[in-house]
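A protein chain is absent from this complex, but the other protein chains hold their places.
Labels run A and B following the written order; every chain starts at residue 1.
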Amino acid sequence: MELKEKTIGNEKFPGIIHETPGGGIVVSTFDSVINWARSNSLWPLSFATSCCGIEMMSTASAKYDFSRFGFEVARASPRQADVIIIAGTIVNKMAPVLKRLYDQMADPKYVIAMGACAISGGPFFYNTYSVVKGADHIIPVDVYIPGCPPRPEALLHAMIALQEKIKMGMTREQIRTEFKTL
Amino acid sequence: MTNEEIKEYISSHAPSAIYDETGEWLNITIEATEWKKLAATIKEEPFQMDFLFCLTCIDWKTHLTMVYHLTSTILRHQLVIKANLNIDLPEINTVSNVWRTAEFHEREVFEMFGIQFLNHPDLRKLILEDDFKGYPLRKDFEDPINMIKL
Partner (left out) sequence: MYNQTEVIKDTTELGPEGELVINMGPQHPATHGVLHLVVTLNGETIKKIEPHLGYIHRSIEKMCESLTYRQFIYVTSRMDYLSSHINNTACALLVEKGMQIEVPERAQYIRVILNELTRIASHELWLGAMAMDLGAFTPFFYAFREREMITDIMEDTCGARLTMNYIVPGGVMYDIHPEFQTKVKAFIKQFKEKVTEYEDLVTNNIIFQSRTKGVGVLSREDAISFGCTGPVARASGVSCDIRKIAPYDVYNKVEFDEVIETAGDSFARYMVRIKEMNQSIRIIEQLIDSIPEGEFVGKTKNVLKLPKGEFYQRVETARGEFGVYIVSEGGTTPHRIKFRSPGFSNLSALSHMAEGSKIGDLMATMGTLDLVIPDIDR
């Protein structure tokens, strides 16, 4: 009997399928299949504080659609979302709210910091008394996108990078120790 | 109304007014205690200043100055009224009973500069956190933790 590689869309299904009479048998590891399924269906939380939110809305609309990558439904409630895209500046008054939203999300959850303000305070770094200089003072961040505001294509690049990161299959601490020598 | 008519009318109601015509609009500096009576008069005839479009405060280190920008939707003239306040005990009467837009503006000036508005219906912090210490827009405000100086 021959081994056929089955492709779904443009994404290779991680595994091979033995064609047997009466159906097929999938030969693969559980981890790679689960990671592949998780990365292709991440639901974002609609969280936009300032200008980067408009570029996120542009990415959601018809010209730079992000629902073709699986980010189809933007949930309003954190309990149903997988990824939070922090688009905008975080200030001292908003920081406990952000922490609370992150805590209410169920594992596995991922964070994308979009824009200069979420990375490091951005244009509001000097001489401000109320801006948190970087969202990673509050919650751990997976992907950073520079720009003020970043183009919709940059946000799509970051989403694909997050998908690759999930398919690699390591947790945050494992990545940190793995790449420390690089 | 011409500037001369305005000056005559205001002097009859607030005798201590000082006039300054160097800028774009007529600037009038009055005492803080006369503001309550003058505000109610300006809104009616003959000025009909029914639109307060900017309310703010300036910190000159030795004293504070309240600035009110007014215009009339009927007669289309503009006026700027200022009042100097003592920096140790800054108090002035509220105008939220005359122009309702002052409710939010005066709350903001209260939390940024520390000016007490007498008879305001609801004077508390609007934009800053409830437990914020200090008055941020004053020139002597220091915050070594958050403010990173260039």
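Please note the rule applied: contacts are C-beta pairs under 8 Å (C-beta built on N, C-alpha and C of every residue); 3 or more make two chains touch, one makes a residue touch a chain.
As the structure is a computational prediction, the values presented were derived from the model and not from experiment.
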item	value
Shown chains touched by the chain that is not drawn here	A, B
For chain A, the residues touching the chain missing from this view	46-51, 53-55, 57-58, 61-63, 74, 76, 78, 88-89, 91, 93-94, 96-97, 99-101, 103, 123-124, 126-131, 148-149, 151
Footprint left on chain B by the chain that the document does not show	22-25, 27, 50-54, 56, 58-59, 67, 69, 73, 76, 99-101, 103-105, 126-131, 136-137, 141, 150
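Note that only the chains that are shown with their structure count from here on.
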item	value
Distance between chain centroids, defined by C-alpha means - chain A, chain B (Å)	49
Chain A - residues contacting chain B, complex	92-93, 125-131, 133
Chain B residues within the chain A interface of the complex	128-129, 136, 141, 143, 146-150
